[in-house]
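The structure under discussion appears below in the form of structure tokens.
For this depiction, one protein chain was excluded, whereas all remaining protein chains were kept in their positions.
Labels run A and B following the written order; every chain starts at residue 1.
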Amino acid sequence: MKRAPFRLPAQIGERIDRSRTVSFSFEGRTYDGLAGDTIASALASHGVRVLSRSFKYHRPRGALTMAGQDANTLVQLTEEPNVLADTTPITGGLEVRGQNYSGSLAWDRDAWLNAVGRFLPVGFYYKAFYKPLGAWRRWEPVIRARAGLGEVNLDTAHRYYDKAYGFSDVAVIGAGPAGLSAALEAARAGLDVLLVEENPVLGGSLTYARFDADGALGRQRLAELASAVRAESRITVMTGAVCQGLLTENWLPIIQGNRLHKVRARQVVLATGSVEQPVVFRNNDAPGVMQGSAAQRLIRHYGVRPGRRAVVVTGNADGYGVALDLLDAGIEVAGILDLRATPPHEERTDAVRARNVAIYPRYAPWEARRSARGILKGLSAAPIVGHGKCEPADVRLECDLLCMSIGYAPTAQLLHYAGGSVVYDRAAATFAIKSAPAGVIPAGSLDGAYDLETAIADGRRAGMQAAAGLGAPSRGEPPAVRGKNASGWNHPWPIFPHPRGKDFVDFDEDLQVKDIRNAIAEGYDHIELLKRFSTAGMGPSQGRHTALSLARITAEATGRELEIIGATTARPPYSAEKFGHLAGRGFEPVRLSAMHHRHLEAGAEMMPAGLWLRPAYYGPKDRREAAIREEVEAVRANVGLIDVSTLGGLDVRGPDAAEFLNRMYTFAYANQQVGRARYVLMCDQTGAIIDDGVACRFHDWHFYVTATTGGADRVYQTMLWHNAQWRLDVDITNATAAYAGVNLAGPRSREVLAKLATDVDLSAPAFPYMGVRMGTVAGIPARLLRVGFVGELGYEIHVPASAGEALWDALLWAGAPLGIKPFGVEAQRLLRLEKGHIIVGQDTDGETHPYMADMGWAIAKKKPFFVGARAIEAQMKRPLQRKLVGFTLVDPAEPPPEECHLVIREGAIVGRVTSAAFSPSLSRVIGLAFVPPEQTEPGARFSIKVAGGRMIEAQVVKPPFLDPNNARQEG
Amino acid sequence: MRTLDPAQFARRSFVYRRLVGHGAVFADMGGGVVAEHFGAAEAEAVSATRLGLADLSPLPRIGFKGRGALAWLSGQGVRGLAEDNRADRQTDGTRAARLAPTEALILSDLTATSRIFERLTTTWRLETASQCYLLPRGDSHYWLHISGEHAAAMFAKLCGVDLRPDRFAAGAIAQTSIARSNAIVIRSDQGSTLGFDLLGDSASADYMWGCLLDAMAEFGGRPVGRAALMRLADGASR
Partner (left out) sequence: MKIMPCPLNGPRNITEFACAGEVRVMPDPAAASDAAWADYVFMETNGAGIVREWWCHLPTSYWFIAERNTVTDEIVHTYPAGDVFSARRDFAPKPGGGA
């Protein structure tokens, strides 16, 4: 542990708590920081400058922006890769490592790549590895190992992430001088304002920049604006919150901590500010070279001296503000290189002059000199003689800090996402906003207001404009803001290519001026093509420091105007986001029947069926086969009970109820007697089968129609859609959840029910097969349906959902002396297969019409209309392609084929198996399959290709396989 | 108060096992048992002003649907129903909610003393109530109540509709998706305490209960009984 030699005395507005020391480690060494420090600021306080190695050449890199806006500070934590060291706070015991190196961060074994850089031209990967075929597969691991970023730790503990919706009249993104002013104006107009700030405190540039000679102005404005915002109850402030996008109709994804906020704003004020731009010159990536604002942030936010001896490169008055801050922090300023010929008189400039700092007008940084470890140790400067051209360097300055303050580019990502655009503005010498969509109002330095008072006035204007856009009572005309996109803030050509290169245009991707020029020479001269081919602006910084230089170099190389070159488009997200944020809490609705817990108590293995859970069988997994067999036997020989609550239940009521069913289903219902059930088969408009069930007529005007578990919602919505067009006098109600249901099935089911049903005559003549009754069971009002999906005497009993569990309990109690057994979906599937009943979606597909499923019997041909009828009629003019048949296997010892095993004839696929199982009742394999029409006669043989490519012989059998006369279910 | 076992009753709340798990003490409200409190009614009333979750599923409610539903109800003396997605309090304490021009829902108050539910059930007949169809809302829908000052903030984690009290007035209704499950939200303050009734697919009750408890955790929300809500409601009338 070491004392922090670069820590300054207390600064006004600093974010650190000097009374709380926090120990962490970097590269295996322990350091002390202060509470409130970021990883980078704590390391800087100890003079640690190398944070990472560059992507391609493995050059050492240090902090560039101290604002989380560059890839140089990406580091590895134990549980998380690619963490921004300049914005991530230190915590006790935090273990931090560098990324992208072999050996050690300080002495990277892969640094030889720097020396062979000329053999890694732009487009290297595209050109080098595309042939021979498969070459990339061999090279990729090698390249990835050297060009990857951090490593994912698969043992990382799961954390709780969630999402929340948010709502505001006006969302203001960015709480700098313009954003604060805009928020205040909108709130004062009576609107709810959400103020979103990426940094932990409000103020933006007011928290670090120097706007006047003594530095008082920024502090004063910050105090005024921030305290007014805090006092305004209509403003909700979110700090440490990053707005990741500006999506359709002002939908804002905002990440704060582990929560993704999905905010809908009626108006959005963008006060996202601008990003200070780097100077392009040789070795401009050396640790120690940073933005002027980065040095100011280190000083003001963290009380850290960014170096011992500094040089400032500037082209505007802000650079002199940086120099003043450095001087005040006790840093020697070796000189100021001003790209301008004659720096004009201005408060800060004159204040620097008064402090006897050497100023070199019309001088450019020509080459940063680096130590053996690649860290800044000095600078050669050269007189500028033309557009990026210099005479030989004639000034050498020793320095360990180089601050760049030559201008800004608007942080226009959010504007781009919303469909706005920027264009190069010749007077401002940077990008300026060309268009913004309705409801999105740019303000402040994003919109060219680089002067502090101009930015504040522009923020007020934007707040008033937002209020006016929402029809809030006017508080006066929005002021016309003067002085936007003024010249003097941005130098038009801060690019000084060096014959020996390493003059980086893009730090993330290690792109030098020559790389860009070569790409243009190869024909990639449109800015968007150039970006993709060279990868400029495609790294984690997303072109924040690259786009402007890229446009300038392109303009020069192509001879086109900058206004025409334009800027590359930014796309969301604004910054890296975690899968946890995208996944959030994760909502997966599950529907449970009223008897669900009884199934669990009985040891059921549950399976999903749509959103429902249903018992597959009762018993442990290792007894699966035996359990299913026993359940089947109980139903065939005795009595069983299955929960059918998940079946859809629709009440169709009204004078047109029968007419409506006639139209929705294939069968005829007009003459169906009250007290009777009839099969229903539903097709879609193409004639394909989409659902089935039974329609129970309880009244001339009332049918209770069942639907399949997965199909109920679709059936309901389809019915409503059709009747929205037909306007029949009928009401359709989805009563699925209102009723719990069971099927009590087996030869002794009547006996069980008789113990409980007090007011329904259960005798066969009084309550025949396909009869339906209303009555009570165990005192519970019930709808009783004598239907036979499993082919035994049986009753479906539907009761109010709240009484479902009581019904289940009563039936099990009544059946206990007879040995009643609950059975699950697996047993039911086998039972129905023995009866040859189809399951829609398993034995049918999206092209199966009723004739294809051998269900022509379910079609009422004389009806004027039913959904799908016309399509079926058209299809039946052509010969059938396939037909569903029952089959058994010729070799009784053969195991059952699986669903979707193919029916093969003369090497061609002519059909497939849809269901197959060994029937314990029949002691043989039975199944359903699609076969060609000429192979459908009972006794016809066909071949099935089973697992492993073996062919087995099957023989057509007319279903039902069991009890063909239906004596069991109708008895 | 006598402690009751909900499993002794034919009609059981869709979340009664959850309630038993939280240590509920139940009361018979005539036909269904309601979680009255969870051991400390006094403290629950305080919790309920911050964030409470109550199960009202056993209390009476009924729905009617069809082009003639509103007219028939009006003929039965039900007042209001003039505006879609609004609930109006009736003189007997019940509330009548218009969910659509063709649908209404009537909810009991916490005392479940109104006789309107029996009356409507016995009066309604398929043949005579023209284009009006009864809906068994007591079984198709769970009924939960979320009370307290943090209720809107909690809902913001589950629901894309703005339920903040200054934007979602008393009696307002949102039929929307809550935690990806369809539900009806009705602003129904108990006395001066912000409150929402939440009704949805009864088969999803257990799922919704879990989602709500999870979303409530950060606010210190907890299950509360009917007694706590009664205290809040009485607080206003005094």
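For the reader, a short list of remarks on this structure follows.
Keep in mind that, in the parts below, a contact is a pair of C-beta atoms (placed from the backbone, for glycine too) under 8 Å apart; a residue touches a chain by one contact, two chains touch by 3 or more.
From a predicted model like this one, the values you see are computed outputs, not experimental measurements.
Here is the thing to keep in mind: the chain we left out touches A, B in the whole complex. Checked against the full complex, the one of A:6, A:366 or A:716 touching the unshown chain is A:716. When you scan B:68, B:93 or B:160 for touch with the missing chain, the hit is B:160. In the complete complex, the hidden chain is touched by one of A:107, A:160, A:251 or A:857, namely A:251. Per the touch definition above, the residue from A:668, A:774 or A:880 contacting the chain not shown is A:668. Touching the chain that is not shown, out of A:518, A:686 or A:776: A:686 (per the contact rule at the top).
Chain A residues in contact with the hidden partner, per the touch definition given at the top, are 247-249, 251, 262, 264, 659, 662-663, 668, 670-671, 685-686, 716-717, 720-721, 724-729, 734, 861-865, 869-871, 874, 877.
The omitted chain makes contact with chain B at the following residues, 84-85, 99-100, 160-161, 174-177, 182-183.
Following the convention adopted for this analysis, only the chains that are shown with their structure count from here on.
With centres taken as mean Cα positions, chain B sits 34 Å from chain A. Of all residues in chain A, those touching chain B in their complex are 162-167, 262, 264, 585, 587-594, 596-597, 611-612, 645, 651, 653-654, 699, 701-702, 729, 731, 733, 735-739, 778-780, 800-803, 805-806. Chain contact summary for the complex, chain B toward chain A: residues 7, 9-14, 17, 32, 57-58, 65-66, 126-127, 131, 133, 135-136, 138-141, 156-160, 162, 164, 167, 179-181, 201-207, 211, 214.
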